[in-house]
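One protein chain is absent from this view; the other protein chains keep their places.
The block that comes next holds chain A.
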Amino acid sequence: MADPLGVESDEEECRICEGEYVVLKRGEVYKSVQVEKRKKVIFEKQWIFMDNAVGQLYGSTFEVDSGGILNLRKPKQDEDSTDNKEAGLDNRHIVDDGKSQKLTRDDIESLKEQGLKGQEIIQQLIDNSTTFKDKTEFAQEKYIKKKKKKYESNVTVLKPSCRILAMMYHGREPGKICHLRYDTLAHMLTMGNIHAGSKIIVFETCAGLVLGSVMERMGGHGSVVQMYPGGGPVRAGMESFGFPSHFHETLHEFPLCKVNALLSGTLNLDEKDMDSQSNDSADKEKSGSSQVSSGGGEEGSSEPQSMEVSLDPAEAKKREEREKLREQKAQEKKAKLEEKRKRLAAAAALLEGRNADGLVIASRFSPCSALLCLLKFVAPSRPFVVYCQYREPLIECYTKLREQGGAISLRLTDSWLRHYQVLPNRTHPVLLMSGGGGYLLSGITVAAAASGAQQKSSEPAAKRIKLDEITSTADSSA
């Protein structure tokens, strides 16, 4: 495993290539971008050209210069050069009069324009602060940290992962992922027993983040069927993972509007409704464009007849080319439709077996009807997990599943997450914490009960279990 060849190939995988998806990081801020040469990227109100990142190792940190060009930073450069021996004992002499900093806003701006680096600006700020030396050691550290965040322009380029993207979305655009917090996503993947080689149904409206996370855990083995509402599947978040192409071969999609048809066996895979619809719009487009071109032709035909004849060879050639192009386009469209139908058939075949190994739902839609419907495609003794930003819709799911049977070990949960500042003699929880990360309903499918009445009668009995009974049965099994 540790042979030199392995290390070599390992090394190649760690280099940033053009076209790849990467994540930019500064402090706690992340942004997903695709590496393209000569293309501007905005990160933290700053223009950046990714050109110089190409060929460098993942995890490298760059300094952004005033032209947006990345310059590789040598590791171990981020040690504080600002070693200040002088420090106060407490803050009794520090008065907030707004006069402690002698540099004005304009002064700082002009320093920036002179091309001073972040580190140098911070040193200037310290030198021009009348109160810095009276601050306690801790307060000085805090001051430098705060200023660093403001004036340093370092960017670290990371390889995307479920962790990084989940934290990125949660930090930047929680609305796009239904406020799904990363620890809740972690719990979904674990409770769903997502692993290589399984067949998982995913219904999400979290920009493709949940889909991508499921695919990452499957490592390109097995299959994923994405159930999508509306016109087509949303996958931007999944694309940001930058999966190798063979991962995409495991991904299928199926429209939710055809689920009932599939369940009742009335799904017609050769049906023309989808095709004819898109054909109609294509026809309209075509007729529109032909009108324009014929309009142009009419202008030409207003010229004397003889002219038209004399133009004929060139015009005919053009027309022929146009015709060819149109035919080609029609062919392509037809091939695309054929491809789409094939994909639909493949997804339908995966679902029809009704033997999926798991179901993951995380959407802005009311979950109950989708859950009850999609559970029919899951084999018995498989886990399922439903995320909802709110608790009540999951209470409804819980109640309906209890009535209907076919699922056991139902649990409605949410999680509480707190970060800590760990410093010598100053360890405490971080002042701000997330108020909530959404709710989860998890459970396990079982073979459908023969009669609902029997299922119900079992419930009270189950609750009457005494502790000694459990231990005695456990003992007898050992």
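Here is the rule we use: contacts are C-beta pairs under 8 Å (C-beta built on N, C-alpha and C of every residue); 3 or more make two chains touch, one makes a residue touch a chain; residues count from 1.
By our rule, contacts and distances are computed from a predicted model.
Engineer: So one subunit is absent here. Using its UniProt record, which name fits best from "Ribosomal RNA-processing protein 42", "tRNA (adenine(58)-N(1))-methyltransferase catalytic subunit TRMT61A", "Glycosyltransferase 28" or "Eukaryotic translation initiation factor 3 subunit H"?
Structural biologist: Hidden chain, UniProt protein name: "tRNA (adenine(58)-N(1))-methyltransferase catalytic subunit TRMT61A".
Engineer: Give the residue, chosen from A:Thr130, A:Thr190 or A:Gln331, that touches the chain omitted from the document.
Structural biologist: If we include the chain that is not displayed, A:Thr190 is the one touching it.
Engineer: Based on the whole complex, identify which of A:Cys17, A:Ala316 or A:Ala447 touches the chain you can't see.
Structural biologist: A:Ala447
Engineer: Where the complex has a chain not shown, which of A:Asp107, A:Glu120, A:Glu141 or A:Asp414 is the residue touching it?
Structural biologist: A:Asp414
Engineer: Sort through A:Gly19, A:Gly55 or A:Pro380 and give me the one touching the missing partner chain.
Structural biologist: A:Pro380
Engineer: Kindly note down the residues of chain A that lie in touch with the hidden chain.
Structural biologist: 1-2, 7, 10-11, 14, 57-59, 75, 161-163, 166, 182-183, 185-187, 189-191, 193, 195-198, 216-221, 355, 357, 379-383, 391, 395-396, 398-399, 408-409, 411-420, 422, 424, 427, 439, 444-447, 449, 458-459, 461-463, 465, 469-470, 472-474, 476-477
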